[in-house]
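Every protein chain but one is kept in place in this view of the complex.
Letters A, B and C mark the chains in the order given here, with residues in each chain numbered from 1 onward.
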């Protein structure tokens, strides 16, 4: 850890001193308001030591990172049955997503592309009594962070401009792979994506995937070992849109990014690392976040490969 | 190791006793002649202990597994420059490959789809004095196995029916991403894919990727640590066609399959495992090979995730 | 005409006596209720002679045939400006429609594919004071048939199962090529498609495209000569989904079909011909209707080619 701490500090300062390029996500009006200079890193080891630097205790909109959490809840509740309705393959690229839905009869490629996440949301809407409240409770439970909440304004902001997501949800519905009304599913989906956390909270929340000995404050295991490994594999192959291969190649860790500029990455049985910087590269991943993680595994010479 | 040995024996016998389903690759006349009942497994640990069962010392046509070897030689010779001409992203699915070449201006998605492997072959044809002889020498060198050879009849057999590969190579040439004549590149490509090895030889050959302390008989390191990790990451995300996600999900190891029914998989710093059974599932990967590896990481509770 | 009358009667009886194959459109519950044995033909010459046989005076749901009418109204009101938002090219096939919207930035290929018709509907929603009432009045006006109406139950039926159309409209909206709310546009679209006419009324309604000397009961010309020719050309190249080429090839007349089993075809300056038979071939066009028209132009040895 002490070594990791120094590496983090060194890389953080190096990256902070160079150009902060890329663009803050603008398609959701609410996200466009964030200060582009925000930059934070939080680290948590399997020994539960933690370290943070920069804006690591400021809330960010975790966006797509949340898709791992909704998936984990559906997996916990419904087991392997969920894979009948959503695949586990990388999608190739954004461009093909609608064609693939057509050729694959409405079965999205994986649970991290928007369509796949909507199918998972649909399962939760069918299964949970109060989907939004129950999901939030689950996230607070596994993280032991009661201050985690939805952002009503972000959810509303996404709903207002979310024509492409509405198109996607209705398209999947037309194949029969959405059980509930698209409006209901989308409402849950937009809220799920609006969750706000700090980097510190992200490392707490994702400890259940990083550490096989993890237990919630109630002594519960969230997922079994096989399920945990499988979610990590999914993050590895599909977690970064069409930059997933590049991330595996350069960083070599399972992880997930969001258009809010957050990235969570983890080295199983070793550590959990959250980075936040709002400017995105052309693939939609945090520019500084990617740089930070690449430097981190390069300097520590540790990756899962 | 002793534990691994028992697990291998147990799983081998279990799988041998159940139905041997799937189809032997028929599109290359020469491959169709192999006895579908062949089944072998070879294991090699970082301590250089080895173990084998069944047809582990019978030659098989390694086919696409060879793409990792040609890539490793190009990477060794030309370094990071190779990535300007071929990507590192999963391709999504077979169906899109030609569209993707069109939208990506002739830059194949990754070096393991046929088009990507041809671009790598083109680099070697440009760089090596005697491409076929030099490549074979490289493979013999890293494996310390002098009995490894091309199968002239398999190469000829592939050439005779390889219209789709000819289409692909000419298509990439039309974008300017093949330097040499398509005929010359394809001749090298078909020979490269025709290499024959035993499972035992496969584990020896891939030790340079599995074990960071690996040295050839001359004391050479084949690739540096960063390069090794990157090739492993590539195998993880792109090694099994459109079943790569499934393999990461169920097996959780970097690996590579070939239509001859062989699969190589490796757990970095732990072991190297080769399986061979010619009947393929509908995605073109060895049916028994996939089952074997899934059972192995499940029973040993060890994967990179 | 007398000759045409005999040919029609002869072909009608021949086709009636052979198997009535194909399937009635089932995806809209309301359409599935129609008796599959319905079969009617109406003919109208430039000299205003008319002739009908079978169910030529029974109402049918004209469905996509209506897209020619909404297009003609938009063309009349807005002139050549409409082509900035919708193309005039055949779409190739159904399969590509969403990809094409993506590559073409939300500009549908032509006004007869669903997306194109929605863009036209959006123009009318923006331009008309009471879109549904005004459009119906226009149709009654050009046909001099005051009994033409929407079917509220068909419109409702389509709305309830129209997830793919909702997907399409929201998708185009996401590119900015729909000005109004998707719900408003779709409500107009579903009503427009629900119009019911008899074959006789269809020939009256389409006389403005068939005969350059046509005037409404008020003495108005609906479109000028250039506009008329252009709509006929569009029907010729895009009027029959991915069977448009086949229709041009075998029938050789401009025309438009609907999933209700109706087809309108016209020989400029000669005649207008409406056929109705609900069973559809695999491309979604009336099986008997296509056969009838092919036989008609073959026996009369007259087509525009």
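Here is the rule we use: contacts are C-beta pairs under 8 Å (C-beta built on N, C-alpha and C of every residue); 3 or more make two chains touch, one makes a residue touch a chain.
The shown structure was predicted, so the numbers you read here are calculated from the model rather than taken from an experiment.
Enquirer: Which of the displayed chains are touched by the chain that has been omitted?
Expert: Per the touch rule above, the missing chain touches B, C.
Enquirer: With the full complex in mind, choose from B:44, B:67 or B:173 the residue touching the hidden chain.
Expert: Of the listed residues, the one touching the omitted chain is B:173.
Enquirer: Touch as defined at the start, partner being the missing chain; which of C:14, C:37, C:103 or C:181 qualifies?
Expert: Of the candidates C:14, C:37, C:103 or C:181, C:103 is in touch with the missing chain.
Enquirer: Which chain C residues touch the hidden chain?
Expert: With respect to the unshown chain, the touching residues of chain C are 87-93, 95-96, 99-100, 103, 109-110, 225-226, 228-230, 232-234, 236-238, 242-246, 248-250, 252, 254, 268, 298, 301, 303-305.
Enquirer: State which residues belonging to chain B touch the missing partner chain.
Expert: Missing-chain contacts on chain B: residues 95, 98-99, 102, 163-164, 166-171, 173-174, 182.
The rule is short, and it goes like this: only the chains that are shown with their structure count from here on.
Enquirer: Please flag the chain sitting at the greatest distance from chain C, going by CA centroids.
Expert: B
Enquirer: Closest chain to the protein's overall Cα mean, using per-chain Cα means, please.
Expert: A
Enquirer: Given that chain A and chain C are copies and touch, would you call their interface same or different according to whether over half of its residue numbers are shared?
Expert: Counting which numbers both chains contribute, over half are shared, so the two copies meet through the same residues.
Enquirer: Report the inter-centroid distance (CA atoms only) between chain A and chain B in whole Å.
Expert: The separation of the two C-alpha centroids amounts to 32 Å.
Enquirer: How big is the gap, in whole Å, between where the Cα atoms of chain A centre and where those of chain C centre?
Expert: Averaging C-alpha atoms per chain gives centres 48 Å apart.
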